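A protein chain is absent from this complex, but the other protein chains hold their places.
The chains carry the letters A, B and C, assigned in the order they are written, with residues numbered from 1 in each.
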């Protein structure tokens, strides 16, 4: 039997990090549809993130993206966040939008370009120092579009060298978390295409290097929860980038394409003690809201993670292990499905009420009038997007 | 035995259409890397296309894209092309970049948006009239990102209605060619996701409606040559959009990711008489050159199609049919592979020399000094891209 | 608001057909693990199917597979079924296990082999006459393993000819339902790989020919509910073959791999009136239980379809359409998700009790002692499997 008060306690303790870029404009290569009220600067993004935290109570951190979130005084930005109940989460580097990075950054054939990329990464650690951020999140767009375009192993050498230099710069409490991605924007090969590549680099770097699992970055048919379980077993799971996709890296709201997969992933987290603070697994959203309202979409995403977490916590592990040990295929599967099929929305409403929150975060957000206010106020200036 | 003079004649008669947008800047949602010398207007695009035709001798047509190629006087644009040895090929509509099209165009729930989309399509037919173009090429970004977002069958009804109105506007010698695409920019469902959907609409519209097979628009594992063969059997293959992809719609140079697949596709075309002018199959490139030089990449792509065509024409169909009839699995496969394994580059050099062309189109292009000239001359103004 | 009594009525009226082969042994190319108590003949399979119907109340039909279910007196077999409350459902042909069919059946290059295949299909219609079956279900293993092995369009001609002959033999109330499959056991191309091919053949055959959607037979990323919606719009959806897969055609229990997809499919059915008896959509299971207990797995599968159906029926279509018309992306999605997130198990328990059934079909089955009885009784003889 599952202990409901423990489940509630775990749900209250959950922390989901939201991305600053999720509040800005975004789109596809075909079109970015701008929305009214979108932030013009990092301060406004943090204000929006604070709304999400106010409505849900479980989103106390916001990831930054450099240079999109570059400000003159990062300590001031962090203070601005703290005043609104938020911490600065991961600092995300960007080595894909400078013209010099057309053929790569840390893995580029030209040492001058690599130098530029490494300097950017080191600057990101400076920003971590200034903001109190723990995690340097690295995703590299590096790769090639055509067979033969560059040397795959040569690029690995350069990548390893760059990572080592940046790793050496980390403080004792800081971490490097390394994301992998099957494809895009490099189309023939990417330099960190899968968890194995990220894991192998992390092993060589040291204990402060961990793998980021972005739920949208796998080939079709990949069993993501296996990877999560494996990395937890190896103590190398650093963070999640949550989002959904039906086919490619679509950046849809987490839980919107395959809620059962999200549940299975979080079941492995729960079963392998991945929610324990000591494991330091960061639960981040990494999504972009191209056609839907941004703040409500983030709130909905946070709720989707909460609901999948609640279901995962409801799995009767004793019954599960008993059926597994007995080789009872249908019985073991049924234990899992019982939890999944439970409607946990009443439980979460209860949890929220016990936390002094509105049981319905979306209604709570609507009631604030924030949306109308930003639409009215954020006029003029340049809306934030992937380009700024 | 294959008749080599017939092969040569077929190669000389081949016509490959190049896209105006392939000469402009393009990229991914992450970054568009601008290149020097890129055209600023449709006239300059046509000048570049003329260079490709001059170098290869088989690229006498250029596709337009509206509004990217909108000019005040389309008849003048067509005349400008003719003076350079080119014809205007397909007119490509664009119903995905106007802010009104955030949730779709011809399938949008709002009749006003649909009206706007249909008016655009009708304008494209006007441009066909003005330029002498035969083909209205329709690709719709329509679809949804989230389950439930809109009604799938309702959208089909609206799509069918719009297509019917535009079809009725076509002249006797004009065609509507309807492209399908598995995903992107719509991520949950697209309104014309596969050849079956396009085919079903074409059947209802009439004989002037045909299917466009874009080689990059299929789910993994799809046998594209089967579709090509099936559509040729039904006389519903209108055109190819050639490009390559390793995973998604990557718009890489045709033949660069899977040259054997390209060969198999063109083998079905050859075997089913698809190169015959009466079949009116248009062989178009639809690619974008994000990191490589644009004109050389188009030339290379044209050469790749030529090489795959040459191999396809070299298949000994008598030997193939004989082995097929005998149930000789290895023998039949070997006949096909014999043609594929042939190095056809000497044959194509010969063909080019017989046509009075340089046997090496890329060297010929380099020798013109065109690239240096456009880099020097095309300074200032706004470079063409997907946005203009 | 959804009318709960209408939902209940629809759930009580639902009919799910189970496959005779689901009760026999099955496995992979690597190994068939035999189970105790498995039927030795079609009569015993029907007895097992009757247990499923007794426990669930919604499985009144059983599909036959010829020759696996060949008996001397099919009328007697049908009577045996009727005595147990069952009807004979679809008759499934088998043109893939005779040695003559190594390179195909109805599409084989050799007319003698095609004749043999057609004779088998005609025999299946005889069996339909004898058993009162309405549906001839056709799935062809035809295809090739290697490029060039046979002629794709030639095979289409032969397939079309065979289908036409069999179609002409159908009685007024009989139907031909044509299944498609992406791959396996043919690995390079299959002769009916996708819904478009099946649909095109059905169109030419006539109104008694319909498409079968097997949920496991698509390329990754295919939106199956789109196909379902499209075919319902065209009145060409004949039947479902329900099962699940994570990667290939794994024949897992329906709803076990992606319950949200099953819900979306049934939402399209509900929305497009596909549950209405007049639409004649057959809801069949087509799965094999390799490692789990067979009868309980079938019961569980039936329950999974019921639960997904209940959720689909609970979708508030008025609210959905209203949000869709308003372009409210998040709102429309939320309406759908509200139904999906509902725990419908209490409702189904209620429905069963109102029907005089045990609210827990699996417990009801266990309570019968049937499993112990067949394990004890069905000793000796040859267990049924794919080979017999």
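Assume contacts are C-beta pairs under 8 Å (C-beta built on N, C-alpha and C of every residue); 3 or more make two chains touch, one makes a residue touch a chain.
Remember, it's a predicted structure, so these values are computed and weren't measured experimentally.
Student: Over the full complex, note down every shown chain the hidden chain is touching.
Tutor: Touch partners of the hidden chain, whole complex considered, are A, B, C.
Student: Quick one: say which of A:85, A:147 or A:369 touches the chain that got left out.
Tutor: A:147
Student: Using the touch definition from the top, which of B:157, B:318 or B:343 touches the missing chain?
Tutor: The one listed residue touching the chain not shown is B:343.
Student: Tell me which of C:76, C:291 or C:326 is the one touching the absent chain.
Tutor: Candidates C:76, C:291 or C:326; residue touching the omitted chain: C:291.
Student: If the missing chain were put back, which residues of chain A would it touch?
Tutor: Chain A touches the missing chain through residues 103, 109-110, 145-154, 156-157, 182-183, 188-190, 193-197, 199-200, 203, 218-223, 225-227, 229-230, 232-234, 260, 264, 267-268, 271-272, 320-321, 323-325, 327, 329-330, 332-337.
Student: May I ask you to list the residues on chain C that touch the chain which is not drawn?
Tutor: Within chain C, the residues that touch the unshown chain are 26-31, 33-34, 96-97, 99, 101-103, 141, 145-147, 182-185, 187-188, 219-220, 245-248, 250, 252-253, 256-257, 290-292, 386.
Student: So that we can see where the missing chain sits, which residues of chain B does it touch?
Tutor: Contacting residues on chain B, toward the hidden partner: 220-221, 223, 246-247, 256, 258-261, 291-293, 296-297, 300, 307, 329-330, 333-334, 340-343, 345.
Here is the rule we use: only the chains that are shown with their structure count from here on.
Student: Interface overlap for chain B and chain C, more than half of numbers shared or less than half: same or different?
Tutor: Mostly the same residues form this interface, as more than half of the numbers used are common to both chains.
Student: Among the residues of chain C, which are close enough to touch at least two other chains?
Tutor: 220-221, 223, 260, 329-330, 333-334
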